[in-house]
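Heads up, one of the protein chains got dropped from this complex, but the rest are sitting where they should.
Chain IDs A and B follow the sequence of writing; residue 1 opens each chain.
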Amino acid sequence: MRSDLPWLSRNAAAVGAIAVASVTALAACSSSSTSSSSAGSSSSPSSKAPITIGASLSLTGDFSADGQAFQRGYQLWAKDVNSSGGLLGRTVQLKILNDNSSPTQVQTNYQTLFASDHVALAFGPFSSLLTTPSASVAARYGYALVEGAGGAPAVFSSPANMSAHNVFDVSLPITDEMIPFVNWVASLPPSERPATAAYPMAEDPFADPPVQLAQAKLQALGVKTVYSKIFPEEESSYKPAADQVAATGAQAVLLGSTDVPTVAAFMQAFAQQHYNPKMFICAAGPDQGAAFVSVVGKQNATGMMVPNGWYPGYANPDSQKMVQAYVAQYGGNPSDVNADVAEAYSVGQVMAQAVKATGGTDNAKIISYLHSGVTLSTVQGPVKFNELGMNDSAAAFVFQWQKDTTFRQVLPASAPGSVPIINPKPGWAS
Amino acid sequence: MARQVYQAVVDGILVGGVYALMAVGLTLIFGVLDIINIAQGVLVILGAYLSYVLSVRLHIDLFVGLAITVPAMFVIGVVLQWAFIRRLRGRERTAMTLLVTYAAALIIEGSLYEAFGPDYKQLSAPYVTSSVHVLGFYLPYIYLYGFALAVVIIAGIYALLYRTRFGRSVRATTQDETAARLIGIDTSRVATLTFGIGVAVTAVGGMMFGATNSFNPNSGYDLISRLLAIIILGGLGSIGGALAASVFMLTLESVVDIWSPQWAIAVFYAALVVVLVVRPTGFFGRAPARAQ
Partner (left out) sequence: MMGTVTRQRIAAALALAVLAGAAVTFPLVFSSPATTNYGVYALIFVTAVSAWNVFSGFSGYISLGQAVFFGSGAYAVGIAARDWHVSGVAVFGLLPLGAAVGAAIAVPFGLVALRVRRHTFIVITIAVFFIFQLMAYNLSSFTGGSVGVSAPFLPWTATTFNERFYYIALACAVVMIVIAAGVRRSRFGLQLRAIRDDEDRARGLGVHAMRVKLAAFALSAAVTGLVGGVWFLYLTQVQPPSGFDPLFDLSVVLMAFFGGVGTISGPVLGALIIEPAQLYLTATYTNGYISEIMLGALFLAVVLFMPRGIIPTAGEWITRLRTRGRPAVPAAAAAAAPQSAGKAAAGDTA
């Protein structure tokens, strides 16, 4: 064991050093400095300095498709603001960091933005999964976190938000989003209502609540539930589950999906099984514009429905302007614009109105302004926050892909801008 | 109920064929080189993108396009092995190859993002959504072709291993590398060619995955653990075992799906643990020839 000698010595030294270290650690801990950079303290030396706004987005990883669409929305908003003279006469500068869809990275990014880059304002990340950790960082630094894609109830009820009340979601609260569809079914004469419905749901805080609520309401209307199951988000294959749904022959399918691949897999399996439900509505996926159509094909998209607060044809002047600007910059046609873009753009608009109203970038003032019950306008329509930062005044619509791959508002049927719904859904391309 | 079970078994067999095509390359590499190729999932996705480029840009049929993607992937595999893995020796070899293949996965994934962006793609062809009606079941052509291809490829690899000189060298290297070297086999060449073949076969798996699922550059990560489970269950290095284990896994999963999709994967992994504890070499594995 002679060869272990250097080891012995090192370990003896290690133990000694560690003892010293722990004592020092304790000492340092108890006398820890309490200085902290507080939000908004980075007020500009000259009023012409740009206003920097920080955000972390998932440019890679699981949420990269949505994250990149969000980035376009933020950038489009900044470009529009700057071309019309900026905010309070100052230009807006975005600083967007990639979080690789990881909570650890998202927390690191916001700390970097707040403590090192000293951004004046903060925009939210993509997904409820990443919004909760980001919100607690923002709470510690005293920032308002205005976001457009963290709508799961858990985001608002997190201890950090209950204490700091600093999260503001400009988008539609998700739970009620299928209600226009349910109301429409109720308005049909009983003979035209679907007799049976299937509810396959991905395991996700975003996807399930609206579908479960719709299921309860449709059952009350006498629509028989023939399939209601939650499947894991990372299935080896969606085919078996989709084939089970097809075998039930349900007349309506309400799919609790989170993304395009889930919807595309169900559609493919249904087509292979020669099964075509009369009504097919998905929690998410068909709202992704070109990203959806290019995967499922133009003809198959027709008749597919999705609930949301916004669509590219929305007759709001701001929204029209944004869609035009998007098409001018990225090409395609209006129906190609992803709903993520509008969500991100609305985040910018809400923040801009708060900055103008409070006359600066003091986050404490912005938080109390946004909680003051004021109604703000965005490309997604009016926004008014409740005490937890949910958008109370958002109205849910249902949209449908119709012929020539146009994406149209169809429900509520009486709402301005709604076009007649395609019912039943046409058959799959063969 | 009985019908539902039959349907689930049919699905399990069909999807199992796709998984077998993705797993065959991994088990071949594992058996001969004794390394875990973490990049396998990303290589599947790379294969899918290669097919995508040929089908969308050049309008080449998915199956015809394999004549181009398979050799292309063979070259990638050979380069990977020759440039990096070949240099690793000694006890840390298994460990360090994990590092190399992970690095390769990162670089390939980053490059795919650079080239194609994050939006999902799917391979399309008339036979992807159409199906044939047999005994009351709709069997999609794409899965039937894929399953047939899986059988052909597995038979082809068996023929290569058991009917050629090269195959003898491979088998000798699998059993005992040192002894193989002593009797004059160029084990380094065997390793390089095997790695190339393993990656080349993955091009087929990639095409099948891309036709039956939508994918983006990040989709490979969910695959690797399932593929590893399959090849261990099948028996390391056993090509036929990979097919048997794929079909077993997917059938079990789709049958449990009837009652609870939520627990289907857990049931599979629990079954895997039980099988391996009883029979550590998997369905068709040999007892290890090498000492521990």
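What we mean here is this: a contact is a pair of C-beta atoms (placed from the backbone, for glycine too) under 8 Å apart; a residue touches a chain by one contact, two chains touch by 3 or more.
Quick caveat, the model's predicted, so the values are computed rather than measured.
Asks: Where the complex has a chain not shown, which of B:W82, B:Y113, B:F166 or B:F283 is the residue touching it?
Replies: Answer from the full complex: B:Y113 touches the omitted chain.
Asks: Quick one: say which of A:T91, A:T108 or A:T225 touches the chain that got left out.
Replies: A:T108
Asks: Go through chain B and note every residue touching the omitted chain.
Replies: Its contact residues with the unshown chain are 30, 36, 38, 84, 87-92, 94-96, 98-100, 102-107, 109-111, 113-114, 221, 225, 228-229, 232-233, 236, 262-263, 265-266, 269-270, 272-273, 276-277, 280-282, 288, 291-292.
Asks: What does the interface between chain A and the hidden chain look like in terms of residue numbers?
Replies: Contacting residues on chain A, toward the hidden partner: 2-18, 20-22, 24-25, 28-29, 32-38, 59-60, 96-100, 102-105, 107-109, 111-112, 114-116, 129, 132-133, 136-137, 139-141, 152-154, 158-160, 162-164, 203-205, 232-233.
We adopt the following convention: only the chains that are shown with their structure count from here on.
Asks: Measure off the straight-line distance from the CA centroid of chain A to the CA centroid of chain B, and report it in whole Å.
Replies: From the centre of chain A to the centre of chain B is 35 Å.
Asks: What residues on chain A touch chain B, complex-wise?
Replies: Against chain B, the touching part of chain A is residues 59-62, 64-65, 67-68, 203, 229-232, 234-237, 239-241, 243-244, 247, 259-261, 264-265, 268, 271-274, 290-291, 294-297, 428-430.
Asks: Where on chain B is chain A touching in the complex?
Replies: 3-4, 7-8, 11-12, 14-15, 18-19, 113, 117-122, 124, 128-131, 138, 140, 212-219, 222, 226, 249-250, 253-254, 257-258, 260-262, 264-265
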